[in-house]
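With one protein chain withheld, the remaining protein chains of the complex are depicted in position.
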Amino acid sequence: MTELDVAGLQRRLAAFAAARGWEPYHTPKNLAVALSVEASELVEIFQWLTPEESARVMEDPGSAHRVTDEVADVLAYLLQFSEVLGIDVLAALAAKIDRNELRFPVPENKDRHSSE
Amino acid sequence: MTELDVAGLQRRLAAFAAARGWEPYHTPKNLAVALSVEASELVEIFQWLTPEESARVMEDPGSAHRVTDEVADVLAYLLQFSEVLGIDVLAALAAKIDRNELRFPVPENKDRHSSE
Amino acid sequence: MTELDVAGLQRRLAAFAAARGWEPYHTPKNLAVALSVEASELVEIFQWLTPEESARVMEDPGSAHRVTDEVADVLAYLLQFSEVLGIDVLAALAAKIDRNELRFPVPENKDRHSSE
Partner (left out) sequence: MTELDVAGLQRRLAAFAAARGWEPYHTPKNLAVALSVEASELVEIFQWLTPEESARVMEDPGSAHRVTDEVADVLAYLLQFSEVLGIDVLAALAAKIDRNELRFPVPENKDRHSSE
């Protein structure tokens, strides 16, 4: 049985790293860097695509697999980073959405978002 | 009431973007790029820290807030990216851990991990 | 008088860092990370732009200044990284172009480049 919730995945990732003796490498700095490296590997898939081509990336099974795999890698490092620092990722995001709802009120003129 | 699960947060993010007319900007390519930009903003906090300093980053309330905020931003774009492409992020990660358990068997000699 | 060649700029950057006691922070790892952080700050300027809008980014003086500034930051870290490791950046690029000319012969069909 696979635990399909964030806390369960974090436990699996922590056990995985511990069993392989990887904990000394998993400093917050290294995990943040690894997260950004994986995010760039995801970007690499899209780098020469037009916006329209990028919207069809899941139609090809090979690139669909690659995209899904990189998404998993990004989430893996995000969850390990958060676990190591004791951050509740879901609560962090909920609080951020709350703040953004105040910061970006629904506009009359909504044709451009500046820096989020 | 805040929905503190991945699917609930994805719904809030989708509604947030729709209400502001941001959907045209949210191509998979742009969302992947935004994810990597946010991951780099997280890295920036750590860029001049030693490994030891990086482990104490949550002790200072200012940097703790900044780290938590960037984690939220990374998760926000990861969830929006996955939503736009129909990827189940938790299932993707569970499947990746399954594969990694075959690919990286628990070693006798566990002093270094190569590329994960 | 400003030394407008790569070696002269590397000397200025090295003197700048030495005068401020920054050398201990300038490990190859930290400089590579700082380079990637600056590259992402450059990307951030473009993240919500269409390809067409991105081609007009220098028309607005504010964004022209910002782009030029980020280009300078990327080059600064690239030169410092290379200096610390004894890499001749111009020779490295010339050698890479030589290799790429063999690796990517001028094609009959030239409508797509895959991974460079």
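Letters A, B and C name the chains as they come in the text, with residue numbers starting at 1 for each one.
Definition applied: a contact is a pair of C-beta atoms (placed from the backbone, for glycine too) under 8 Å apart; a residue touches a chain by one contact, two chains touch by 3 or more.
Treat the numbers as computed from the prediction; the structure is a model and nothing was measured.
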Identified contact with the non-displayed chain, of A:S40, A:T68 or A:S82: A:S40
Chain A residues that touch the omitted chain in the full complex: 25, 30, 33-34, 36-37, 39-41, 43-44, 46-48
Touch list for chain B against the chain that is not drawn: 33, 36, 40, 44, 48, 50-51, 112-113, 115
Interface residues of chain C (partner: the chain not displayed): 2-6, 9, 12-13, 16, 19-22, 25, 27-30, 32-36, 39-40, 42-43, 45-46, 49, 51, 54-55, 57-58, 67-69, 71-76, 78-79, 81-82, 85-87, 89-98, 100-101, 104, 106-107, 110-111, 113, 116
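In this section, only the chains that are shown with their structure count from here on.
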Relative orientation of copies chain B and chain C, as a Cα rotation angle in degrees, nearest 5: 180
Where chain A and chain B are represented by their mean Cα positions, the distance between them in whole Å: 2
Residues of chain C engaged with two or more neighbouring chains: 33, 36, 40, 44, 48
